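Worksheet: one structure, shown below.
A single protein chain has been omitted from the complex, and every remaining protein chain is retained in its original position.
Lettered A, B, C, D, E, F and G in written order, each chain numbered from 1.
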Amino acid sequence: MEKVFGKPESLSDRPFTYCPGCAHSLVHRLTAEAIDDLGVMPRCIGVASVGCSVFSDLYFNFDFIQAAHGRAPAVATGIKRVKPDCVLFTHQGDGDLASIGTAELIHSANRGEKITIIFVNNAIYGMTGGQMAPTTLIGMKTTTSPLGRQAEVQGYPLRVCELIRELKGVAYLERTAVNNPQNVLKTKRALKKAFQAQLDGLGFSLVEVVSQCPTGWGMLPADSLEWLEKEMGAYFPLGVFKDAKAEEPQEVA
Amino acid sequence: MEKVFGKPESLSDRPFTYCPGCAHSLVHRLTAEAIDDLGVMPRCIGVASVGCSVFSDLYFNFDFIQAAHGRAPAVATGIKRVKPDCVLFTHQGDGDLASIGTAELIHSANRGEKITIIFVNNAIYGMTGGQMAPTTLIGMKTTTSPLGRQAEVQGYPLRVCELIRELKGVAYLERTAVNNPQNVLKTKRALKKAFQAQLDGLGFSLVEVVSQCPTGWGMLPADSLEWLEKEMGAYFPLGVFKDAKAEEPQEVA
Amino acid sequence: MPEIKVDKERCKGCEFCILYCPKKTISLSAGFNTKGYHYPECTDPESCTGCAMCGWICPEVAIEVYK
Amino acid sequence: MPEIKVDKERCKGCEFCILYCPKKTISLSAGFNTKGYHYPECTDPESCTGCAMCGWICPEVAIEVYK
Amino acid sequence: MTTRVIMAGFGGQGVVLMGTLLSYSAMVQGKHTTFFPSYGAEMRGGTANCSVIVSDTEIPSPVVNEPDCVIAMNIASLDKFESRIRPGGVIFVNSSLVKKKVARDDIEEIRVPANDIAEGLGASRAANMVMLGCVLKKTGAVAVDSAVKSLEKVLSERAMALLELNKKALQRGFEEVS
Amino acid sequence: MTTRVIMAGFGGQGVVLMGTLLSYSAMVQGKHTTFFPSYGAEMRGGTANCSVIVSDTEIPSPVVNEPDCVIAMNIASLDKFESRIRPGGVIFVNSSLVKKKVARDDIEEIRVPANDIAEGLGASRAANMVMLGCVLKKTGAVAVDSAVKSLEKVLSERAMALLELNKKALQRGFEEVS
Amino acid sequence: MAEERLLMKGNEAIGEAALRAGCRFYAGYPITPQNELTEYMSRRMPEEGGTFIQAESEIAAINMVYGASAAGARTMTSSSGPGISLKQEGISYLCGSELPCFYANIVRGGPGLGNIAPAQSDYFQSTRGGGHGDYRVVVFAPSTVQELVDLTILGFEVADRYNNPSMILGDGILGQMMEPVVMRESVTYDPSGKTGWALGNSEGRERHMITSVRLAPGTLERHNVHLRKKYLEIEAKEVRYELYEVDDADVVIIAYGTAARVAKSAVTAAREKGGIKLGLLRPITLWPFPTDAIADLAKNKQDILVAEMSFGQLYEDVRLSVCGKAKVSLLAHTGGGLPTEDEIIEAAGKCVASSEPVEIYPVLE
Partner (left out) sequence: MAEERLLMKGNEAIGEAALRAGCRFYAGYPITPQNELTEYMSRRMPEEGGTFIQAESEIAAINMVYGASAAGARTMTSSSGPGISLKQEGISYLCGSELPCFYANIVRGGPGLGNIAPAQSDYFQSTRGGGHGDYRVVVFAPSTVQELVDLTILGFEVADRYNNPSMILGDGILGQMMEPVVMRESVTYDPSGKTGWALGNSEGRERHMITSVRLAPGTLERHNVHLRKKYLEIEAKEVRYELYEVDDADVVIIAYGTAARVAKSAVTAAREKGGIKLGLLRPITLWPFPTDAIADLAKNKQDILVAEMSFGQLYEDVRLSVCGKAKVSLLAHTGGGLPTEDEIIEAAGKCVASSEPVEIYPVLE
């Protein structure tokens, strides 16, 4: 009998310490699969950020570095400029990328740094205990928006892909999810395309994965998938936002 | 004989210390005129930033505060939340607003803070001696891009209006210039509309003034106006990018 | 015959595999692993098509699929 | 008759007023102010229409216009 | 008298609630008390524990190095804390989940099938209260009555639905040991 | 011998170039030298000045509190520095722009119509070099020849077009005073 | 409500005390181990009609506080190590512009991301201005939840009195622990003391300008001299400390915060065992530092043992105070390590036994 599915090579044996149902580990696996498929494992360098995925480095079989909260794109820039042959990615949460790290995101994208950002958008600060994130939906209750997020007070959920598609340095930009096997597959394809854009020297690439955080949302894992589909999906449309290789900019699905 | 033009009331008597031909002082005067026209002078509070306009406070007849480099929108947020009745504006350069202050810009806009940002985009770091700014044009030589800005190395000039129009908290957004009397008039109108949006509680407003910096560009004042029209104008289209009051989003002129 | 292998110590009982098995061949066991989670078992091995949906969706890489 | 008043000590000689006077009634004086700048003078007061273009474009608020 | 307790278990086992209730009840009885959670690993899936001191006199240090009493709700907690108990101390082991026996012979082991008892009452989530009931009986740190009365002060809004169940579990635990 | 000079003027008057050239020439002649600009007000429109020391021995402090010699290219510079010159020192005044006379009688005043002379040579921008020529003659801090030779080392690329003009201006200034 | 005892978490106690001190503006950014404070404010601030903002970053937070303080409000922020580092520029600005504010650093293990265990290793940063320029902030070092309450209220007062930031240097244990506490009555905060400089409606008065930039020659130095005088006044008036069993002590422990609580236990335990007589001097303000009180110990020729959760930071201030007049020894943990009672008693023994000062790093041994 042949193994048709199992742990990818780029992933280490270490069991994940995320909560049951957490999307981070799914994204790690898909990252590893994409890297395996492209055959670039030894050249890979990962940049972990600050969030539940702070220990991302434990789960892969290549070099890794842990960056200060929000600064992973700057750290990645430094590495990539010194080692242009490496395949570089950051793994960042929504607090990390879209709040404290806004400037580093925008400017690394604008410079067209040849790096890939894997953006796990779970609409919450998972690690610190469920505080409001820049991507928290209107009405959503968190430990720092106890009455639910109100547009007039806390502003609107930030849509990162829509925001940075305007920047010319961006070569590949897609929003996906990992709430069902079909989306899992699409996410893997997106990651491969993003890495490919980097390998082709086209510029900056980012894959936003709309992600479940059962703990932060106070839900059972299965319920979180449903909520994601219905609530998150309505505000964060999935699809390709930019593909430098495609003739015409693609429409959002 | 009647005085048909002169110094507006909101402006102090202090002569400007800017270089000959500098746009900052023009923008100050127009700001003062807009405030005079709206009759809100005593309620006004200005926030100076760090750049050639660091001493903006000297030129007005109402309360002022000087903010750390890039952080004027955060300082303004703090003031406005404590004194919701004041009419608040920041006066910021392109280095201040679009480089170090990127996160504060994006998030104050996204929260829809009821403040007005006056953004003097002169494509250069004037105060520190002519270094490259995020808005420096491709090919433009500065003291830190001695070979001219190259897209592959330093990335593309950042277009702030195009970037933040996507944010829902933004109520009014226009790009103008002060390189001829017509544009001067339009800038004043834009400033009034921006303040009006604030007075109406509609949200965040920003007026980007594409500005000459004869010294930073190494040109005579008159030449700088021409260069602005031709070079800056080609990359930074003037017009209204967003107007919450207008039925339909306006097209860029 | 296709087959899945569950690494029960890795499993955290999220039930995603159960939710997305098109054949509904798996369900949670009564037993716990040492972390206290119920893990899935194949209750109807015959029906398994080896489609690997369960593996794809498992956040813990706890499932291997053989065909 | 319309008239402009130039505060020559405020002037920095940028020539914007000259550039944009539709009637071309102003030009730089030969004299310096104490900062060393040449300032504008109305060479043809008759033609001035009081349109205030010069005032509008002056970065130093050095020009007043009367009508 | 001073009682130093460490309570430990999985994230979901309600260890912090146990500690809070003990501490709150002590305060209500006019005692000095400190409660201090291990706020652990800014990371999920680990064990949680907390240290509670109840005393008739002022409590200088809230840190419990040598507990008089440990509550081990799962096996990891047993492994971690068994060695730290002061000689002559006591360990309460949740025997529903922990099959392993205590190795030391200079401490007392009290085995309570807390999950099973709680499940019998209607929800295994109340295992923590069953356990706490036992502890109160055994240590006399605070009166079970004040614990029962304090319950509504420390339960979160969401958990208030389970107030009666929790009260029952406390009482049941109290009666369990002699 | 140690000569301490302060040179001052408007931003555009080439004060820094004057100082740099003096310092460079001193180095070429094997002397010790320091140059130190007032990098003033991170703001436009003010006066610029720099302090140069030329010495046969090591220079501990580059700061010039009591200059032996001041060059005032405009009136603001005269006002600012007149009082700081050491008794017996000398001040060079750009009489093209400064009508005011020096008030102190314990220092020597040398009036040079630098702008006018420079304009006569073809460009008032070379007023700084005219002035420096005078200073070299008067103080003997460095030889005018080494200054002339050093010019091409200190001019910016853009300014190299004006090399000959500047040389001429230096020489002309040197000849101006006795 | 005044005398009712509440069981409160340290972090929440700070929040409630701030509200009662009249604080109506809080801007912060989540970080362990102080999240309960941010969360508490998000819930309570709107109830009191104040403003809570979860800022986009610590930098934004401190600059929002800068603005809000300039507008005359009692304002605060809070964070832990890495976040406080990011606020250093802003804190320097607050001092330079003479704006009051209050903040809490609930310290975790560093350097870098470190861990979230309790630590005191931001002592230097707090007491000597981690930012640029000659400035100081008033640093309070509570050791109980009750003191968190009382010093928070005092912190706002002191900040307003001197137009200067004041802060609490806590640690993870203090922030996370619960203890019975007596909450204080709300003060009616009167902002009229600030009408002379705060931003607002400038109708009918001289306009107000708030700035930290002073370019004209000499102006910055004169301003700094003015600050210096203020700091000298603070050093003269605001020193606070506690003495415990010091009079007959052979060895006086100097410790603050959680370390001081362990030290107190050690003092009692050692006396119960009839061993060396220990005493404790607990600084309650770290800047201004109780220099004179410590110099007095030195005059009495008492041995001094510094017990801190950092590598010789408090130690420096103690040595500066003692100025060679007594033997100063050190017991130091860091990175989340806590001294134990036994370690303290043992270290005291070594002090007494040695004619030279001893430095003990238990983990190093």
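Basically, a contact is a pair of C-beta atoms (placed from the backbone, for glycine too) under 8 Å apart; a residue touches a chain by one contact, two chains touch by 3 or more.
Everything numeric here is computed off the predicted structure, so don't read it as measured data.
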{"item": "Options B:Thr77, B:Ser99, B:Ser205 or B:Ser224, residue touching the unrepresented chain", "value": "B:Ser99"}
{"item": "Among G:Gly131, G:Gly155, G:Gly172 or G:Pro283, residue touching the chain not depicted", "value": "G:Gly131"}
{"item": "Option from G:Ser85, G:Ser143 or G:Gln176 whose C-beta touches the chain left out", "value": "G:Ser85"}
{"item": "Options A:Cys22, A:Leu38, A:Cys52 or A:Ala76, residue touching the unrepresented chain", "value": "A:Ala76"}
{"item": "Interface with the unshown chain - residue positions in chain G", "value": "59, 80-82, 84-86, 88-89, 92-93, 95-97, 107, 109-117, 119, 121-122, 124-125, 128-135, 211-215, 217-225, 227-229, 310-311, 313, 316, 319-320, 323-325, 333-337, 361, 363-364"}
{"item": "Where the unshown chain meets chain B, residue by residue", "value": "50, 54, 66, 68-70, 95, 99-100, 102, 125, 127-129, 131-132, 134, 143-147, 154"}
{"item": "Where the missing chain touches chain F, by residue", "value": "20, 23-24, 27, 32-37, 39-42, 60-63, 65"}
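What we mean here is this: only the chains that are shown with their structure count from here on.
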{"item": "Of B-G and A-G, whichever chain pair has more C-beta contact pairs", "value": "B-G"}
{"item": "Centre distance in Å when chain F and chain G are each reduced to the mean of their C-alpha atoms", "value": "54"}
{"item": "For chain B, residues that touch 2 or more chains besides their own", "value": "18-19, 22, 54-55, 103, 106-107"}
{"item": "Interface hub residues of chain C, defined as touching at least two other chains", "value": "12"}
